[in-house]
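Pasting a structure here, questions to come.
Removed from the display is one protein chain of the complex; every other protein chain stays in position.
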Amino acid sequence: MNRRDFNKAAAAVGVASAFSPLNVRAQAQKLKVGVLLPRSGFQGLIGQSCQKGADLAPGVIRQMLGVDIELMNADTETNVDTARTRAERLIQEGANVLCGPFDSGAAAAIAQVAEQRGVPFIINIAAAPQITEQGYKFVFRNFPTAIDLTVNGLALIGDLFRVTNTVPRTAVFMHVNDTFGQAMNKGISATLPRLTNLPFRIVDTIAYDPAAKDLTVEVSKAKAANADFLLLVCRLNDAIILRREMVKQRWHPMGVVSPGSPGMYEEQFSKALGPIANYCISNAPWFNPKTNMTKVVKSAFAKANPKENFVFHGTNVVYTYESILIAADAFKRAKSTDPKALAEAIRQTNITDRTVLGGPLKFNAKGQVEGNLSACTQNLNGEPRVVLPESAAEAKPVFPAPDYKKA
Amino acid sequence: MPLDLVVNVTIAGVLTGMVYGLMALGLSVIFGVVRVVNFAHGEMMTIAMYAAVALFTLWGVDPFLAAIPVGAAFFALGYLMQAGLINPFITRPEHSQFMLMVAVALIMVNGMLMAFGPDARNVQIGYQLESWELGKILFDKPRVYAAAMALATSGLLFLFFKATLVGKAIRACADNYLGARVVGLNVKHLYALTFGLGSACVAIAGCMMILLVDVTPNLGPSYTLLAFIIVIVGGLGSMTGALLGGVLIGLSEALAGLFIQPSAKSMFGFGLLILVLLFRPQGLMGKKS
Partner (left out) sequence: MTPRSRILLALLGAFLLALPWVVNPYLLSVATLILYLAYTGQAWNVMMGFAGQLSLGHSLYVGVGAYVSAAIFFHYGIGPWAGMWLSIALCVAIGAAIGFLAFRFGISGVYFALLTIAFSEFFRIGFDHLQWTGGSGGLFLKVAQRDQIDLANFRGPPAMYYYAILSLTVSALIFCSFLLKSKAGYYWQAIREDEEAAQALGINTFRWKMLAVVISSAMTAVAGVFFAFYYNNLFPEQIFHISRSIEIILGPIIGGVGTLFGPILGAAVLTILADGITEILGALGWEIPGIKQVFYGIVMLLVIMFLPHGIWPPLARKFGLGK
């Protein structure tokens, strides 16, 4: 055999091995759920947190729904190209439904794949509103959009003032200049003027680079605005730098309040800052500490992660868990793993026993869940505690903060 | 705009700039002599930061003191890296050098991810959150300490290169490679020594940086870029250049952030780089080659 023939043969073998027969989707006893999360790369920390929610899902779901799930995990590596190919790969390997991926960019990429292949995709966490505005039939999102977050967050701020009998007149608004921050900024500019029950107005808006390692100028500017409190949309690393800078510059407003962003309720924040992390308030999508399912998820989490504190992973865990719950619940009702049937069943979802704080889990015509609420959480004794809404509260809010010095 | 705001921001800009300068010092030394594009510079500093965290967490060593053992360790590490890995690349085209260091950086970053996990680590020392007050003017304690360290380190380096025999030999290599070899200097050893020194500087910078910034595995790349900008603006191989470049960048960013738009402040660093490259490519303190 000369080289020419060898090459031809090798090519033929290659072609044959790449060829996969069409997946015959038979009526199966098990639901294969593809889980796409960023476990490495820039979002690795949060991705791994979400993964904990995914890992405990099969056990809890078997216990509570009697449904068998097989997880197929993939790492999107915080990279949109990887997200896309991994999604294709999971579908190729027989995933009946996809869940994930935490990031809006990756979500948009995976959504296209899911829609193209007709496989339901349930988004656990991603706030960009456009994703459910594309007219997709196979994409579902169980997470508030940036607009929902803004509206919920501002409403909670109003409640906070009402419950603590305070009337701050001015706020300085600082936000990260990334996808999330800009969306929140737009949302706040649009909704705040209409909310006449809120006593404050924003005296200055300062956008900062999420990658900035030094926020001296930003904090100086914010301090100079002489506002009553700080309204902050942030991420974890910059929140830590910011808070430290506030202390160094001796700026003690009534409080640091986030209308809806990660950062201040995360573990690193409290661990890195110690006592100065206390009294920071974050309005964020949260778990309902009082429901039955939350208690089950919490104990499953504790068993699997004995060294971790559930409250720090709560949001990531419950939203990821619920995305898989939705899949399992739909599977139970559809009694088949056929993607179209699953998608239809998902559309009819109505789950009342939930972990997430909010109304019943129902999708609207665009595949978006309305009614997921934020909780007002405050760092007290090194942990975020739910202080509002009062029905789910674990503690009373402290506002203004004890170190408040009138400017 | 109130005057005290401008003054505070200016002081902060200068102090931060000096910390940046300290960070870039190592690169200036290496790049100025060995002419190797070390794109793993930021990653090396990140490793130093992790080392400082480890020493603090395990044995309560203050980062200032940690700078000594970490610096020494990095000196050895740098020496070995240059002698073992990088030396054959000196004569290779820039893109090869670049790729080599990119690969090294990739391994370093993910090695750290594997070893330490993605959480941010830091040290928690009392003076980290303190500042000195002079009326309405504030001086950030950790930054002042780091700036002092920057001055001390560059001063020592300056003395080394001016006064010691080895230092002069290294400068000879930088000025005239061929001539140095003709005269019989062991250039390979001197290059490795330089890389070791540069790495030690990076280590010291890391120990100072941990007072200001929490360390995560992917902290490196933005600092690498910043270091290169400073070195070019300040001038290759010049200690004062590195500090001056750092101060210039820190100050311009601070003032730009104050008067224009904080989220766009990094643009000014790049703008400055472009201007310097066009009009004074040897940098502010560099010699025209």
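Observations, loosely collected:
Letters are used for the chains, namely A and B, taken in the order the chains are written, and counting of residues starts over at 1 for each.
Operating definition for what follows: a residue touches a chain if its C-beta (ideal position, glycine included) is under 8 Å from a C-beta of that chain, and two chains touch if they have at least 3 such contacts.
Keep in mind it's a predicted model, so treat the numbers as computed, not measured.
Among B:S28, B:S238, B:S252 or B:S266, only B:S266 touches the chain left out of the display.
Taking the complete complex into account, B:S96 is the one of B:S96, B:Q124 or B:T164 that touches the chain left out. Between the chain not shown and the residues A:A128, A:L231, A:A300 or A:A330, the one that touches is A:A128.
By the touch rule set out above, subunit A reaches the unshown chain at residues 3-4, 7-8, 11, 15, 18-20, 39-40, 44, 48, 73, 75, 77, 80-81, 84-85, 88-89, 91-92, 104-105, 108-109, 112-113, 115-117, 128, 130-131, 133-136, 177-179, 181-183, 186, 209. Annotation for subunit B: contacts to the undisplayed chain at residues 37, 85, 88, 92, 94-96, 98-100, 102-104, 106-107, 109-111, 113-114, 118, 217, 221, 225, 228-229, 232, 261, 263-264, 266-267, 270-271, 273-274, 277-279, 281.
Please note the rule applied: only the chains that are shown with their structure count from here on.
Once the centre of each chain is set as its mean CA position, subunit A and subunit B turn out to be 36 Å apart. Within the complex formed with subunit B, the subunit A residues making contact are 40-42, 44-45, 48, 177, 206-209, 211-214, 216-218, 220-221, 224, 236-237, 240-241, 244, 247-250, 267-268, 272, 274, 276. Listing the residues of subunit B that touch subunit A in their complex gives 1-2, 5, 8-9, 12-13, 16, 110, 113, 117-120, 122, 124, 128-131, 133, 138, 140-141, 212-214, 216, 218, 222, 253-254, 257-258, 261-266.
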